[in-house]
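With one protein chain withheld, the remaining protein chains of the complex are depicted in position.
Let's look at subunit A:
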Amino acid sequence: MSITTPALVAYDDAVRRYDPVIGIEVHVELGTRTKMFCAAEQSFGAEPNTQTTPVSLGLPGALPVVNGTAVEYAIRIGLALNCQIAESCRFARKNYFYPDVPKNFQTSQYDEPIAFDGWLDVELEDGTVHRVEIERAHMEEDAGKNTHVGGSAGRIHGAEYSLVDYNRAGVPLVEIVTRPITGAGERAPEVARAYVQALRDIFRVLDVSEARMERGNVRADVNLSLRATPESPLGTRTETKNVNSFRSVERAVRYEVSRQAAILDAGETVIQETRHFHEEDGSTSPGRVKSDAEDYRYFPEPDLVPVAPSREWVEEIRATLPELPQARRRRLHDEWGFADAEMRDVVNAGALDLIEATVAAGATPAAARKWWMGELARRAKQEEAELADLAITPAQIGELQQLVDSGRINDKIARQVLDGVLAGEGGPEEVVVARGLEVVSDDGPLLEAIDAALAAQPDIVEKVRGGNQGPVGAIIGAVMKATKGQADAKRVRELVLERIG
């Protein structure tokens, strides 16, 4: 353990000489009303230790009973990941002493997962597809939460005392374990990130979890090893625990590639260990030392009968699975007729749902894309916000586009309407009325402005009369300026040419 880590190898250099192999374990907290094994409610942010029963507190005599909804959610996840669903599977006890585990064992599936042997096609930002093989998805319960008080930075070391909140103890989890992900090469960090993101999207569509990374609904452990070539046997891996954002997943892989490459370059061996990820600088550091090679003394949970989902039930669940994100993207791509690159940009910008809803509100796909990927993307960037967080709804964009299509406002005015909506002045229609932005269609005032413009620029009038229509834009511009942009440019052009005769 006293090996000092040599300086990191630059990432590009590392992946030129080593083949990275990743493995990812993702835990997702299921959004069931009650816990995995008892009737305690589970919701985020409740007062500590108010969401408990004798079961989730591990009181003497209490017994677990499996939450049927959690099983259904686990099967949904398994099916969405193209897994086999076990005909019968048991829970086991994972024995270890820790205050946040009320029984001092975690009830978890061990050698009999509910779902196994699946795969997920993961799409990278440039459209490349990488197939990730799923070894298993199993059910288990979450632990409580320790808070260390006193000492430094909330760490247990040096703390004066610790508090335990058992609200989270017993919250249902599904853990999804990949087989070693090979063949990603230098794109391993991207693949890792895209995989976790794809899972998150699937959890949401399946409606099995809120899947909010920042609340810890989805947590990833990232395994990484290097080998000399894709033909070499797998190298020694490290497991970086609790990497809890997409970006962090990517950074953790990059860091471990660079770190392990340096160790291998120095002729040392990588130590198999768990590591912590540090958000501040993207580095990892050694976690618990597995000194007594943790022996969890797994054995089948005798308090629970096996879970045996009938084939009919599994097929019923399969039949009611919603359209999965990738299939939906492909369908919308076809329906909208966007170019591949356009579609990728839409997906990467997180605008898919917004555009779909805007189309549903009456806009054409092209118009919807133009708004969300153009003007609105620009404003979101200015405000450093997500598109979805802008104070305007797809329905309002649909309404705005209809105002343009009907000729009541023009594109330029539409941007002012957008300002109004974003400023909270109401919907597009209200803003148009309140700000008096409706296109001027009465020719009277327009003709006055045109006559004034013609009078001001006799030379241009001459040129146009002489058959050169090019400079007419200057007249139109002057008219638009005079009418503060409220005139319909097409009509102005018609009238100008008429006047000049």
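Operating definition for what follows: a residue touches a chain if its C-beta (ideal position, glycine included) is under 8 Å from a C-beta of that chain, and two chains touch if they have at least 3 such contacts; residues count from 1.
Keep this in mind: contacts and distances are computed from a predicted model.
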Name under which UniProt lists the unshown chain, selected from "Glutamyl-tRNA(Gln) amidotransferase subunit A", "AAA family ATPase", "cytochrome-c oxidase" or "2Fe-2S ferredoxin-type domain-containing protein": "Glutamyl-tRNA(Gln) amidotransferase subunit A"
Contact residue for the chain not shown (choose from A:50, A:88 or A:104): A:104
Chain not shown: contacting residue from A:63, A:149, A:321 or A:360: A:63
Touching residue (missing chain; options A:69, A:84, A:162 or A:236): A:162
Sole residue of A:302, A:444 or A:501 that reaches the chain not shown, by the stated touch rule: A:302
Interface with the unshown chain - residue positions in subunit A: 54, 57-66, 93, 95, 97-99, 102-105, 162, 164, 293, 295, 297-299, 302-305
